[in-house]
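Note that one protein chain is taken out, while the other chains of the complex remain in position.
As written, the chains take the letters A and B, and residue 1 is the first residue of each chain.
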Amino acid sequence: MRAPAPGAPGDAVPIAAPAGEPPVPPAPSVGSTGVTRWAADLSMGARFALLGGREGWARTVLTAIGVGLGVAVLMIAASIPHMLASRDARADARENFGPSETVERSDRSALYARADSEFRGESVRGRYLQPEGDHPPLPPGVEEAPAPGEMLVSPALRELLASPEGELLRERLPQRIVGTIGDEGLLGPAELVYVAGADGLVEGEGSTFRVDRFGQTHDSEPLDAFLLLLVVVTCVVLLLPVGVFIAAAVRFGGERRDRRLAALRLVGSDSRMVRRIAAGESMVGALLGLAVGTVLFLPVRELIGEVTLFGLNVFPSDVRPSAALIALIVPAVPASAVAVTLLALRGVAIEPLGVVRGSGVRRRRLWWRLLPPAAGLLLLAPTFGGLDPDQGSIATYRIAAGIVLLLVGVTSMLPWLIEWVVGRVRGGPLPFQLAVRRLQLDSGSAARAVSGITVAVAGAIAVQMLFGTVEKSYTAETGQDPTRAQLQVIAEVEDDAEARELVRRITEARGVDQALGTTHTYLTEYDKGVDDEYHTPITVADCATLAELARVGACEDGDIFVVLSPDREEDTGTRPGARLNLNPPRYLPEKDALVQVGEPVLWTVPTDIREAEGRISPLGTTVDGILATPAAFDLSRLTDLRAEVMVRIDPSVPDAKEYVRNAVETGDPGVDVWELASTERAGEFVFVQRALYAGAAGVMALIGAGMVVSTLEQLRERRKLLSVLVAFGTRRSTLGWSVLWQTAVPVVLGMALAAVGGIGLGAVLLAMVSEPFAVHWTGLAAMTGTGAAVVALVTLLSLPPLWRMMRPDGLRTE
Amino acid sequence: MTTAEPLLHAADLRKSYGPTPALDGASFAVHPGEVVAVMGPSGSGKSTLLHCLAGIVRPDSGTVHYRGRELSAMPDTERSALRRSEFGFVFQFGQLVPELTCVENVALPLRLTGVARKEAEARAVEWLERLEVEDVGRHRPGQVSGGQGQRVAVARALVTTPRVVFADEPTGALDSLNGERVMRLLTDAAHDTRAAVVLVTHEARVAAYSDREIVVRDGRVRDLAGTI
Partner (left out) sequence: MSIGHTLLGLLETGPRHGYDLKRAFDERFGHDRPLHYGQVYSTMSRLLKNGLVEVEGIEPGEGPERKRYAITDAGITDVAAWLGRAEKPEPYLQSTLYTKVVLALLTGRDAAELLDVQRSEHLRLMRELTRRKKSGDLADQLICDHALFHLEADLRWLELTAARLDQLAREVRG
């Protein structure tokens, strides 16, 4: 213990300059311009970083790894625009949503039908192609149209079908595999796709239509304002902590570096020179970090092809950072390394005889920390009360800037908050006291380590809140009741016999408890003429099935019911005596009009029709119109029917859903199987939310790694003290708990701040989309829980080195 | 002095760090209330001897008996407990926990043994008074002078009223006046509490505060008490 240097801050801890550092004479600065002086000092720092012996190297490598991790994440983020663009391009190039004008049958046309399916939760994209000549249009990746009974498959599907797991799917796809779809026809290497040949397709039947080209899609809808806001917030929330982490990585090993700088002061460098030398040193670390980041990025990119994350799988070649963003990242990383170093050394006086830290002298002030969030609020305020969906990119930037400022403001409050809180804590058990005292002396490094997590969690909580409320508008409450039925099969059928056959096959499938089939069609009222806009729905099913749809009471075959709909007051087609046309007029595209094709066939609504109250079906809908038992309405006179089957499966039979899918597969498109779920989310929405979860977890892991490094660094600095404490007989657990508290206190405070800040930002975001304030508690719990897990992990990882350092070797000073 | 059973007794200690032996058959004994100076040139094994005697380091061979118990046979937790309750330590420098105030530093060993915070700090204040540093009690170690800090360290070593105080170059970082003061206070306080002191030093003026001295050279102890 030394007496404080005269004039030195009372709380300062002087650290003696270590002997043995090679004194390097400072570069002469007389007569040189500012720029060359900067260059000379920076390059000297660079030399230290590279040639500064083992310690200098260790520091540089540590910084490079830390920065490299951050840069790799940034590069992945910078690849997202291209990744999504090329994915969209791939999706567009292979699709044809149907021509806007009629395509004539020709040598160059083909019939095309969608036959998407699902296998154990994974979607299988299926297309039928029936060439009508020698030069049919071919989607990308397909060299030759497959013949009927044959198909081309994606490599992933080929692999799945060949494996034992794919046996069940194989039954559904009996076609012979004759080739592979090339990469250009796939969205990602793991996508399951097949293109099958056909000979029985009929234009206009089911989803079949004629095409003469591919790559014909509608303009993709621009992301609407809500989703745009979500994407912007998510990106900001995920990338901001990476920036914080990089800033922390640049400061790795700073304390030892400072002592080396003190040795430089001893041989005559002035304090500005050593600052620049330090900046040069961290700049080299950052530059190496860029290289490390690139090196890390390449295998990660290859790995991306291997994994399907949240249903998203892309080709590594599509993961290409955008040149503009790279041009931004490459100079920004070393530049910010220099800036962070200069900023960090602001409060440190590097004197020839040691380093004096100004910590604890200046009280941290609150007022300027409130400026960034206030500025952020000002930027966001005009958008309160609703976003204009047509806002341009300027609004996007303003929103992003406002969010960044708000989050940065929350983070900049953290050092003040930690200082304020630990300054008021008294008492507690010994490990807690040690930790609190340590934080009182230097809360800055702890705050730095935690600030990244705070940003991530605050942002994540805000986004969660946004999700929570926006979810309601994007997640249509389907009203489906999966307890009554789990699958719905919809098929376009030629006639009633085909509908019955479908129900029979489903009933016989393994794992099916019950299959309730209905047959639907719409009829017009003959007396109202061709232009009757109220098509009267008619549903034909047996009494048991009708009971699921309406309160029919006593029912036997031959009964007929009507469910009146309040919307259909004008509809007179259900009244007894009304004459319905069993051959209703059809829409002919070429005439763009409804036309009576053939003679009308009349059917009169019987007078004994009974009124019944509609019931919410398992599908969440209420049928209305005429409900008839098969004896009351002869379906055989009708064509173009729609069969709907509600299927209840035995949950104890694995793959029951797959058996149903296999049962309804006829080798023809036109049968759809839907899973009933109580909620159903918009696809984009789900993706954004999942990306947020994954990103937040990754960012926290990254920050946790940084915290382990700084904790170990701090422990190493205190090796001698640890040895003294061991000599005293201090228990390991005492010091272990102390480390835990030392990590936990700032993290808990950071989490509290993140919760408050996140809820605040969430409230702002909700105001922007005009939604009522509501906190997403589970999201909040999940995020803070993850933060707590990081603390536990950091402590756990710090313990073995702590035990090692608690050996008495540190006492050996001789 | 040599009539009673020794409080701490080491026989034929050997300890190597890597290929070089730090102790090469050292023996030692200290009796209650006795101040023994351990002298010898740098690197002769003085500190290693102290570490072995205090049960901080387990010797490669040889025995250390404290009040009839064999130290090297004890598990680490038991030796730690012994160091907490029966031994006190003063080192050359860098031993005070920088973030704790001086009172809290002195109270630390008591709190490690489970004494409540209030009582521990009250006793710490008493000891600070005894060592004439009561006025720096609320200061942090970084805010006090070297001599004051070292007296705080002595107070901390004595606060548990240990039976043995181990002092490793306690005045090594101090000037003569402060060194003398620390030694006077340390030996007086040890004398009052009948604590034995094992005092590692290379300074004769510091060793002059002892009752007898031993010399460690090349890892062996020359006990000259009997040769004259």
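Methods note: a residue touches a chain if its C-beta (ideal position, glycine included) is under 8 Å from a C-beta of that chain, and two chains touch if they have at least 3 such contacts.
Note that this is a predicted model, so its numbers are computed, not measured.
Student: When the whole complex is taken into account, which chains on show are touched by the absent chain?
Tutor: Over the full assembly, the chain not pictured touches B.
Student: Name every residue on chain B in touch with the hidden partner chain.
Tutor: 37, 39, 41, 184, 202-205, 207-211, 213, 215, 217, 222, 224, 227-228
In this section, only the chains that are shown with their structure count from here on.
Student: Based only on mean CA positions, could you tell me how far chain A sits from chain B in angstrom?
Tutor: The computed centroid separation for chain A versus chain B comes out at 61 Å.
Student: Looking at the complex, which residues from chain B come into contact with chain A?
Tutor: Going by the criterion above, the answer is residues 17, 42-43, 46-48, 51, 54, 56-57, 77, 79-85, 87, 89, 91-100, 104, 108-109, 111-112, 117, 140-146, 148-150, 166, 168, 173.
Student: Help me check something: in the complex, which residues belonging to chain A touch chain B?
Tutor: So the residues of chain A in touch with chain B come to 1-4, 10-14, 427, 430, 433-434, 437-438, 440-442, 720-721, 724-731, 734, 808, 811-814.
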